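Taking it in order: structure first as structure tokens, then the write-up.
Excluded from the complex is one protein chain; the other protein chains are retained at their positions.
Then we have subunit A:
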């Protein structure tokens, strides 16, 4: 996790002042719940819709649900196994429990539900860890049939792979140590040393080339390989704040009682299940499972089990609703 420091704007004096303020204003909220901060659901929903509409494509668009077996589903059934690409490093989403050797989490529940519904037998579902950068390639090269791995739906990716209807709404949030006096997102990143994962949405937020929403925040970026590396650097006092999506932020807060998620968010997005572009029958099938999974309450129960203790809102807040 080689890290590089990229000053987005020279604001050394500001940084020093801010650091002094951080020291002087130490303390901060110290409740037992890691996410004591209250969200702003209304504002979130609004920006989310604005963002979605400003895109050149409809990220909520997917084929209608159907439970008919088309050629793609039949081919998978003939092969007797459905391979689903997952993550094994995102705590509470998809992570390998070192003591049991099993991968578990919210995405894993969903992957198993989809697999079992299509194959009729959980034994025929193979969960295959896939690296973040390898997701599109793994689908296109047929190494996996589906990707259930906190994969953001966006227009560029929709050109490469097909997405199901989105199953979770996320935004970019900021984590700080509990001792930080920052009251909201802007205070937490303004002129500070902020950690982001390489190639992540959070990195784009600060990127002037991509016209990121916070490109003018004067933040000094520390770019690392994996979002968890940010938590290490934050624990060691090498960065002031970490930006990542709310799901992963929840995972970090779950692993460390001394960090909190500050108020405010940017860059609302949705995540979906990715698969091969031509397999419309498979996409329709997955959409059917997703609809049933949500309607049947399993989606909410899985949320309650894995994510609720660390998230700011109830399950339904995160179910993506098209505008």
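Following the convention adopted for this analysis, a residue touches a chain if its C-beta (ideal position, glycine included) is under 8 Å from a C-beta of that chain, and two chains touch if they have at least 3 such contacts; residues count from 1.
By definition in this document, contacts and distances are computed from a predicted model.
Comparing "Secreted protein", "Cytochrome c oxidase subunit 1", "ABC transporter permease" or "Peptidoglycan-associated lipoprotein" against the UniProt entry of the hidden chain yields the protein name "Secreted protein".
Here one chain is not drawn; of A:228, A:249 or A:307, the residue touching it is A:228. Across A:88, A:180, A:222 or A:244, the single residue that touches the chain missing here is A:88. For subunit A, the residues touching the chain absent from view are 1-2, 83, 87-91, 95-99, 101, 103, 126-134, 225-226, 228-229, 231-233, 235, 252, 254-256.
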